[in-house]
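Every protein chain of the complex appears in place save one, which is left out.
Here is chain A:
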Amino acid sequence: MKVAAEHGITRVILDSISDGVFTVDTGWRITYFNRAAEKITGVSREEAVGRFCWEVFRASICERECALKQTLETGCPVMNKAVHIVNACGKKVPISISTGILRDEHQQVIGGVETFRDLSLVEELRRELRGRHTFADIISRNHRMQQIFSLLPDIAESDSTVLIEGPTGSGKELLARAIHNLSPRRDKPLVAVNCAALPDTLLESELFGYEAGAFTDARKSKPGRFALAQGGTLFLDEIGDISPALQVKLLRVLQEKEFEPLGAVRPVKADVRILAATNKDLAELVEKGLFRRDLYYRINVIKVTLPPLSERKEDIPLLVEHFIDRLNILRGKAIDGISEEALALLWQHDFPGNIRELENIIEHAFILCKGGLIKPEHLPAYLKPAESSSGHGIKTLAEMEARMIYEALVRNRGKRSLAAKELGIDKTTLWRKIKKYGLKVPGS
């Protein structure tokens, strides 16, 4: 009786802590799974108990360096080993694990125990601080974006200058950071400069630095961004906004691979990879004589064009989910998701500010929404139907889906397989939805 009561108390205690705990028997089957473990893995206790631990845990170390196995073999516990798991939603979750041996009253080994802590907050904060973004942080299932993803590893490896074109807020800097973090220069700095944010003379000294005495008040030398990025990558955002004078200087750096700080007597070697971005059409600026043709060709070795969010609307649910997860972690809130009505409103919007605008909308909703689902009333007023400039009378998600499918079919001249590919769905799913909505396939 007393043992049973103690057992019950232990369970209550284990369920009340925020660390995940599970135990296994000597055959690697789960015998206990606490509430935090359910939350972190997304697997319920009922489903987990009795299953192999690797089926439930799906950690990066399960196959080759299982910490529990190591502990059971050597008798030494593992403490705070950082690994990641993939939860039941398919999301990578960083965790730290610790292990121990379970013995019965005769000191016989009866299994092992593993405790794990969700490090999502720490990881998110670290990412914010250091900008360690990877491709996995660029959320998309859009066909054009996936094409970009498949090219980028080779682009990252190549060390060539890259021009990233795309409207404001479409993720140009995130892409630049992802390229840098996948390149051989990943251990060296990535230095970002917004060329539009600084006046011309200041931008010049920012980029190339200056020597002491170069001008009045220049008492000490200051290294420029090129010097700071030595061995790494320099990201020049809004490159279309730099003056003709600075264009000449930049061209020289790209050609000669060296630069001269203001007031310096000899040039400095520049071992820097340039990633440039613009929301303008540089080719058009060249035609108008506003951007040097030779510089354009120097920069435009590899061009990546990011589509606006209005052309990849199928990513909206994924992006919303991502921002909700991220803000839940950073703000310590527990918003469950977004209602279909609110999502339909987002789908109707054209997003001139692209992903940044969507992020701001979700941030706005986080202030107003106290819990549960984000609803239309939590969204900014300009998205509501009365004020919406692009409502087209669509009220439900189903109507929006039907419209998206129809538009994809029109764009692909009625070719179902191409439309399915563009929408990121299976051909049979597309067929089913065409039938469900009674859509007339253009051209058929």
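The working rule: a residue touches a chain if its C-beta (ideal position, glycine included) is under 8 Å from a C-beta of that chain, and two chains touch if they have at least 3 such contacts; residues count from 1.
By our rule, contacts and distances are computed from a predicted model.
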* Asked: Which of the following names does UniProt give to the chain that is not shown: "Predicted Fe-Mo cluster-binding protein, NifX family", "Probable alginate O-acetylase AlgI", "LarA-like N-terminal domain-containing protein" or "Phosphonate C-P lyase system protein PhnG"?
  -> "Predicted Fe-Mo cluster-binding protein, NifX family"
* Asked: Among the options A:A59, A:V193 or A:V304, which residue touches the chain absent from this view?
  -> A:A59
* Asked: Which of these, A:V12, A:A136, A:A334 or A:A381, touches the one chain of the complex that we don't see?
  -> A:A136
* Asked: Among A:V12, A:C89 or A:I367, which residue is in touch with the absent chain?
  -> A:C89
* Extract the touching residues of chain A with respect to the undisplayed chain. => 41-44, 47-48, 51-52, 54-60, 62-64, 86-92, 135-136, 140-141, 143, 146-147, 149-150, 153-154, 421, 424-426, 429, 433
